[in-house]
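Apart from one protein chain that is not included, each protein chain of the complex appears where it belongs.
Residue numbering begins at 1 within each chain, and the chains themselves are lettered A, B and C in the order written.
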């Protein structure tokens, strides 16, 4: 089939390659003319035969919104837009409604895979009406990993990004689980080779996983992670997961703890712990470390 | 080689079988004569040629302590005792010291594998002096999974059980991660097939793991887990992990949250939430549900 | 001065009374004609001499929004609207902008005090421009407790409700603190009179507080809180506090734990703990309590 693909960065570029390898035609557009197959969104749309499928692979938020706005004007009834970026599921509902005004279908697709996706395939979590999803199915089949897994039509519009968001929330807590265990093992004298403990866990244990394999890789590069700072960004999905949980009154203690640990990791000095220090100073005359001594 | 094995329950019985399949001689003792190869611990010891290796596979705490006490009297200088049960690492140091008074070596071995161990091998995390570990090595090689992983000599006495304990702490938080994600997905209307979302994650995602495979198995048996109650026991290692963290001033927010979620799951009614309800009633005249209305 | 007051429920009615006792004129409107001084919002506005001050004391969300919409049409340039309800601070910014289109000022006021407010005064946290706040000051002075505390002009529009929201977030964690301590004391045999322990804490301790006094009252009514269920609602501010924290990348572990404890308290059975039970069943053959057995 023929696909229009907007956004040809690292992720989008690799996806174009994998879809082409499967025998499909991909016309790509990127603001960077070096990467783009066409000069404009208008040209992209023009070169696709209707009914068209256009896959948007640009950053969530304003870039995705403005692309959807432009496509709403450029596309025609019966066309389908796929948002494969990291949009919040609540944006999906909005985008679907906006495009529906013009008879344009909408599918949201959460995409996992990173740098391994080109060779191993991308896990895809998809939301939207059956008829719209069916239109994109050959592309989904091209992108997904071989085998029985790695693709799901999770439900209505938004369900794809919602599922991908929860995937990332789970990922936060799994990473935190290994990280906490690693710190505790490193803290005691009796365990003299923590890296080998991690390595051994790769077979026969309850906690073997792809993330564990990555942890072993990382420890092989840098046994005690001395080259790194204990500093972790967060990418939006973790925050949205907690917000979705609050909306639904679902307690998420481990995932939220993992998100907060990242927040704290980015603080040079913790304001709340200054208040704890101040209170201790007030009520007990506890010695506190004053700034001037440091 | 020749091994004495004490405790022939589900776990010990399968281990005896796997060690025998590897060509070693195992003389097993169990209080249940149906399972036992000998009539008494004394007979077990007598039938082994010195220097002996005796593997203790009985419940942690008093049963392990009394077995160690008996072996201390029965064994001779140069023999080695392996504790393969779920003992706390602090007990290992004590047992090693007690046995050392008689010149008997001690090795602790954390064993993971459960019902799959017989066929797939048992992951082993071992602590103790090199010379004592070396004495048991053929048995470790027989028990461990094939391949490069699944066995580690983690460090000094206690390091095996400590590593296994941390493994279980990590396991608690990983299970909690999937469980939180599952509950959130089940809570929203847009995601119409949560089981298929989980299934799809088994390939191409960051969170693929053996535990995820088990979760899919469980959902295949009972799609919404309607047949289960939200009730989870805890087996000791989770508690010890948090206690070890406190001893070492290591923050373990996700693992501890997972442990507390299990505690709470076992309460018919939460005393602390009664106090919250009582306070709300006091200060705001908030309506509270009184017992008599239920 | 003269005040229009919209919403004469328990809270609004008591506030009208307290403001009148301070010598001001209050014209109140409520949908319930039994409570109302006038027949309509239009009549309320008509009976006030300009420039008017109108205090909105209705539920947050749709009721407040529709009241603001109506007032925007009825009021005139130079008038000031006060939102004394439990609105989210983000609504304040929206309301202020809407009213500013017509030259109408806006002040947000977080109000604490509950059933004791009529006699003891209401704590007020106020946001808005100085000139608008100054217009309402006599009413604030009438409502606030005697003494030096209980009133603050916290900052710009939204700062009042934001401060009140954080107050409630702190309240959640303080309540949780006492509740956790109470449950732990009740759990051990050696402490034979938990109520008297709580009572003793009312003087000379670090944790004495008004909430502690309430806890003692509650225990005097029902020593072991047997008449209550461990079930706690949450009123919005706790959720918003966590959401604001996420927006600002501020870790709030204790407040969030308190919110999640309330969520969990309202579940008859915990879906996430069913998943934990299912996983335990899968990997270990752990006995699980099946629904059919209960």
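Before moving on, here are some points about what is shown:
Methods note: a residue touches a chain if its C-beta (ideal position, glycine included) is under 8 Å from a C-beta of that chain, and two chains touch if they have at least 3 such contacts.
Nothing here was measured: the structure is a model prediction, and the numbers come from that model.
Only one of B:15, B:216 or B:252 touches the absent chain when the whole complex is considered: B:252. The omitted chain makes contact with just one of the residues C:36, C:65 or C:112: C:112.
Interface note: of C:75, C:139, C:173 or C:228, the residue touching the hidden chain in the full complex is C:173. Within the entire complex, the positions of chain B that touch the omitted partner chain are 206, 234, 239, 242-243, 246, 249-253, 256-257, 259-261, 263-264, 266, 272, 283.
Seen from chain C, the chain kept out of the figure touches residues 89, 112-114, 117, 120-125, 127, 144-145, 147-159, 162-163, 166-174, 176-178, 180-181, 183-185, 187-193, 196-197, 199-212, 241, 244-245, 248, 250-255, 257-258, 260-261.
In the full complex, chain A touches the omitted chain through residues 10, 114-115, 175-176, 178-180, 182-183, 186-187, 211, 214-215, 217-219, 222, 225-233, 253, 257, 261-262, 264-265, 267, 269-286, 288-292, 294.
In the analysis below, only the chains that are shown with their structure count from here on.
If you average the Cα atoms of chain A and of chain C, the two centres end up 36 Å apart. Once the centre of each chain is set as its mean CA position, chain B and chain C turn out to be 46 Å apart.
Contacts with at least two other chains are made by residues 114, 176, 178, 180, 183, 187, 211, 253, 257, 261 of chain B.
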